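The structure follows.
All protein chains of the complex are present and in place, except for one that has been dropped.
Take a look at chain A:
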């Protein structure tokens, strides 16, 4: 329990001791006095302008910013200010580097892929490896992924060069459609050689471990699907 107040009220608003007595009792003289820092002078909002005319007093104070000539007849609604700041995305505890994930959406849905790391944007960097199941190094959202309990050793993989910027696409200026261009559109653009090289380098160490375990390789090659009587929320992964 807190002790009794040193300066109790004898009537509402009236204290037992005077201000100086209370000062002595609290031994406030021992404390360093707090001095409020001098306030910086407010920036000027007006300026002095020379004016002609003998009766105009030569100078006049004029506001720096002119007041608007018109006011809105009705008050415009001001949008509510949001005080929420985006927080960094947390990674699910079941996902650690080397975890085998099942991709649930997108072009590669149903594929089992290897998790490499989480990028700054919160997206997950994964690889198939490409040679095993055709999934290249790409980013996936962890919401569209099932984490399995299987882990693959990826200590030999260097993922330093992969950032969100790495996946940024060059903006291609739109050209006016011509007959030629429309028919050319069906042709596939070849993959950049440097990307192929990056893919090869990352997959190298993973493929080495998969070579030792043929079942694991077959596992990554196989795609995931639910069959009759299987309910994902009741299953262990």
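Going forward, a residue touches a chain if its C-beta (ideal position, glycine included) is under 8 Å from a C-beta of that chain, and two chains touch if they have at least 3 such contacts; residues count from 1.
We adopt the following convention: contacts and distances are computed from a predicted model.
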item: Identity of the absent chain, which is to be given by its UniProt protein name, from "KOW domain-containing protein", "NADH-ubiquinone oxidoreductase chain 4L", "DNA-directed RNA polymerases I and III subunit RPAC1" or "LSM2-LSM8 complex subunit LSM8"; value: "KOW domain-containing protein"
item: Contact partner of the left-out chain, one of A:23, A:166 or A:237; value: A:237
item: Omitted-chain contact residue, chosen from A:62, A:208 or A:222; value: A:222
item: Residues of chain A (touch criterion as defined above) contacting the omitted chain; value: 100, 102, 112, 148-150, 215-216, 218-219, 222, 224, 234, 236-237
